[in-house]
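One structure coming up, written as structure tokens, with questions to follow.
The complex is shown incomplete by one protein chain, all other protein chains being positioned as in the whole.
Labels for the chains are A, B and C, by order of writing; each one numbers its residues from 1.
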Amino acid sequence: MAKQRYIQAINQVFLDEMERDKNIILFGEDVELAIFGDTREVYKTFGPERVYNTPICENSLTGMAVGAAAAGRRVILHLMFGNFVYTGMDAIAHQMAKLRMMTGGQMNLPITVICGYGGGRSLAGQHSDTPFPVLMNIGGVNVVTPATPADAKGLLTTAIRGNNPTFFMEASGRGGDSGEVPEGEYLVPFGKAAVHKEGKDVTICAIGTMVRPALRVAKQLEDEGISAEVIDPRTLVPLDEDGIAASVRKTGRLVVVDESKDRCSAASHIAAVMADKCFDKLKAPIKRVTVPNVSMPYAGVAEMAIFPTPEKIYAAVKSITGELAESNA
Amino acid sequence: MAKQRYIQAINQVFLDEMERDKNIILFGEDVELAIFGDTREVYKTFGPERVYNTPICENSLTGMAVGAAAAGRRVILHLMFGNFVYTGMDAIAHQMAKLRMMTGGQMNLPITVICGYGGGRSLAGQHSDTPFPVLMNIGGVNVVTPATPADAKGLLTTAIRGNNPTFFMEASGRGGDSGEVPEGEYLVPFGKAAVHKEGKDVTICAIGTMVRPALRVAKQLEDEGISAEVIDPRTLVPLDEDGIAASVRKTGRLVVVDESKDRCSAASHIAAVMADKCFDKLKAPIKRVTVPNVSMPYAGVAEMAIFPTPEKIYAAVKSITGELAESNA
Amino acid sequence: MTELPNVDAERRANWLALYERMLLIRRAEERVAKVAQAGGMPGGVHLYIGQEASGVGVCSVLEDSDFITSTHRGHGHFLAKGGDLKAMFAELWGKRTGICKGMGGSMHVADVSKGILGANGIVGGGIAIAAGAALGIKTGKEDKVSVCLFGDGAANQGVLMESLNMSAVWKLPVIWVLENNGLSEFTITDKVTAGEQTDRARAVGMPAVTVDGNDVLAVQKAMQEAIERARAGEGPSFIETKTYRIRGHLEAEDAFLGGYSYRKQEEIDVWKAPDKDPILRFASKLLSEGGASQADLDEIDERVIKLVDEAEQFAEESEDADPDLIHEITFDGQRP
Partner (left out) sequence: MTELPNVDAERRANWLALYERMLLIRRAEERVAKVAQAGGMPGGVHLYIGQEASGVGVCSVLEDSDFITSTHRGHGHFLAKGGDLKAMFAELWGKRTGICKGMGGSMHVADVSKGILGANGIVGGGIAIAAGAALGIKTGKEDKVSVCLFGDGAANQGVLMESLNMSAVWKLPVIWVLENNGLSEFTITDKVTAGEQTDRARAVGMPAVTVDGNDVLAVQKAMQEAIERARAGEGPSFIETKTYRIRGHLEAEDAFLGGYSYRKQEEIDVWKAPDKDPILRFASKLLSEGGASQADLDEIDERVIKLVDEAEQFAEESEDADPDLIHEITFDGQRP
């Protein structure tokens, strides 16, 4: 184990995997100088025949990823901001997600698309979206979003070595978080949620960027006599429905915390699945802590007013555990 | 009242509204000869200065709608297939949905985007999607999908006269359905669900194309002693949460039927909202009848195997009303 | 090789092969049209009839290992590139023996083993895929080319400029083939297009030529030059093949048009005439300069029709597509 920053962990996987498998190519805008730092040294190490610093044209980039994969390469596409998923959406929805199925399974599309997402940094409407819903909904692409440097390493390695298109959503565009990362080969399987903290009264299912604030809230609740379990799906497609359901069945209460906008959010979907699968064990309404259905504002006060802050997570939990605190007290 | 086909009703609204308001312009691919029939005679009637038959370039078309609206026009954009929402997604997500908010409310964007959606006609993966989820999720655009010719007239008129971007999703690309349509001026307000059939045992919330099969199933259930209420949200943004909740509170059971792919579907979202708002009145798990998370197959048998057919709606209702049929019998 | 090859015999063989391939496409699609018109073909069916010289000329100089991307009007490209007729018919008939197991249908015929990366229902959908395949080839240092077939309507999609640009910047081994049939659905493409579309390629410094797309030999020649450039590492080329779509945009066209029309019957007749139709024209040439007799041509026609009969029978008799497969093939080794 060694401490690494989130972005460093990602960067190291790129370097390791591209060394290990000469068939990998990487491309995207400004990957040469590594705008987010995650592609640092990649161009220098593997050269212009495997690393392409591209013009600005997301529509073609996503389609090119498909073509290069169909031609036998293993592809990493750096898409910078999660918002550019919308810019490159045509080929994502129509080719990347569908081509395998439409051709009767004739081709593998080993593509990893990486981008940062989320708000909280005054980047305003066009640089703060969390496009989980559209990616989860189109069908045919995996969606993963590690909350820790270790999961970043493990999930990215799994993504790159896998044969299916996978969106690797960076939960930390700035790469500030650091944590212990296993050395050597380390893969985290898709479809297996992580329980960050066990608990018995309420399940907080927190996605990506929301894991840290959820853990903070869980700690505070502990002090108040409420035992919260914090579970992190890690991969949204495939989704560990059974793992989340097991937790919900145990606690009987669920709060889903997600940086997506509320309507048709990942949180909505998880809530819906649990309202179907765990109904008999549910003791309280299922709560969602998400972003309202608006464009993210610029000003810090305005942004924080709609951001899924610890305060809002806390309030949501309390709204369905009110009686518990008293009875446990 | 007069009987009209769904597409005819739409066509008539275009003609009437463009006559009424000279500020309206309409553009899109092949609108001159009217590929779906809904823009028939529009070009002939209003000429090349208000109607533009465009080249094939959805990315610019959606952005142009924004520009023309910002310049003071009232805009109708014909986007043909719902799938092309993905092709024109960039400007939809980044400009149309956000510009009003990002500019502090400086501009109205009176834009109606119209397109057909859904499967069941062997049009395969790239022409069968139902892009409700992404449109509902981006925030900042309305999404409406009338199930009947009368609602088509009423909602389209409301959309065109409104000041906000609205996606008018044609539930019938072929225009085959017909029904009574009120004559003269007729507006249906957004955010008001329609109860197509009252019932007391279970609520079937059916969206757009799914209303007809839901009604068929409700009739069959009636014969078996199960009283199903069929409610049609009509507009997904804004969503009549209170109206749906009132029905669910009354029946205590909910099945949502939606042609979206399941993950993050409109159905998921409605289920999630009800699992929050109506928990205390719920007597059974909330069921969703949707399309699996795959590309729509071509072959009829394969398509029908995953399509939300009456059989699947029936099975979903029965799975939560099993005991009722017996007790009512 | 000690003897000089018999050039005439080689030419005759080449010409006859081109003719047979064009005729195969024609007869196959005539059959599809018949079935579709009778209501026996689900979905949208877009026929290539009248444009055969373009696809056949293009693919005649490609190896199986070379890639093509195609369009919604893709049957001709599929067959020209060596796709199996039976498997294509079975696909259109929605059968599990189909090349895509019945999951793709007319708009998605693909045979990856033959380098056919798929017909595409998204207008312009193949453009970036072709650029990507060329990028893949370049990275793999493989001796292949990637060919993008697209229509005059598709040439107004912005991805074209993007992908032309990248292919020129990185000198990718890709050949852009614009099949200009003058129409985009019911729209006369010229009415919505400014300038010459070849100039869009020239604007990124790419050589571009316009050839008679109904002259299979002219197309073949232009392709040969482009391929040489590509294989020599000199980068992409652009070829416009001027041609015409003889049938409707799709087989159900009349239902969509509802009595309106976008072209005159006389225009169609001009392109169907023996001096314009790519097959009739080439038949004359074969007879006058190619050393073929009418009997040769008749024999080819018989052979082709037999293949079409067999393919239809195969498709008819095959089992319906298997719905369970949907969930298996969406991902590799993972349920959706």
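Definition applied: a contact is a pair of C-beta atoms (placed from the backbone, for glycine too) under 8 Å apart; a residue touches a chain by one contact, two chains touch by 3 or more.
Quick caveat, the model's predicted, so the values are computed rather than measured.
Visitor: One chain isn't displayed here. Which of the visible ones does it touch?
Guide: Across the whole assembly, the hidden chain touches A, B, C.
Visitor: Could you tell which one of B:Ile7, B:Ile35 or B:Val66 touches the chain left off the display?
Guide: From the options B:Ile7, B:Ile35 or B:Val66, the contact with the absent chain belongs to B:Val66.
Visitor: With the missing chain put back, one of B:Ile10, B:Val31, B:Leu79 or B:Leu99 would touch it. Which one?
Guide: Candidates B:Ile10, B:Val31, B:Leu79 or B:Leu99; residue touching the omitted chain: B:Leu99.
Visitor: Pick out which of C:Val58, C:Ile137 or C:Val192 touches the chain that's been left out of the picture.
Guide: C:Val192
Visitor: Can you work out which residue in C:Leu18, C:Val112, C:Leu160 or C:Val211 touches the chain that's missing from view?
Guide: Among C:Leu18, C:Val112, C:Leu160 or C:Val211, only C:Leu160 touches the chain that is not shown.
Visitor: Residue by residue, what part of chain B touches the chain that was omitted?
Guide: The list for chain B reads 23, 25, 27, 49-50, 52, 54-55, 57, 59-73, 90-91, 94-95, 99-108, 139-140, 142, 162-164, 190, 238.
Visitor: Take the complete complex as the reference. Which residues in chain C touch the chain that isn't displayed?
Guide: Residues of chain C in contact with the hidden chain: 156-162, 164-166, 168-169, 191-196, 199-200, 202-206.
Visitor: Using the touch rule from the top, list residues of chain A that touch the missing partner.
Guide: Touch with the absent chain occurs at residues 29-30, 32-37, 40, 53-57, 59-60, 83, 87, 121-127, 292-295, 297-302, 305-306.
One rule holds in what follows: only the chains that are shown with their structure count from here on.
Visitor: So the centre of each chain is just the mean of its C-alpha atoms; given that, what is the distance between chain B and chain C in Å?
Guide: It comes to 37 Å between the two C-alpha centres.
Visitor: Go ahead and note the Å separation of the Cα centroids belonging to chain A and chain C.
Guide: Centres of chain A and chain C (C-alpha means) sit 41 Å apart.
Visitor: Nearest whole angstrom, what separates the Cα centre of chain A from the Cα centre of chain B?
Guide: The separation of the two C-alpha centroids amounts to 29 Å.
Visitor: Could you tell me which residues belong to chain B and also touch two or more other chains?
Guide: 59, 83, 87, 124-126, 292-295, 297
Visitor: Can you list every residue of chain C that touches 2 or more other chains, as numbers and ranges?
Guide: 98, 100, 102-104, 108, 120-122, 125, 158, 325-326, 330, 336 - these are the residues of chain C that touch more than one other chain.
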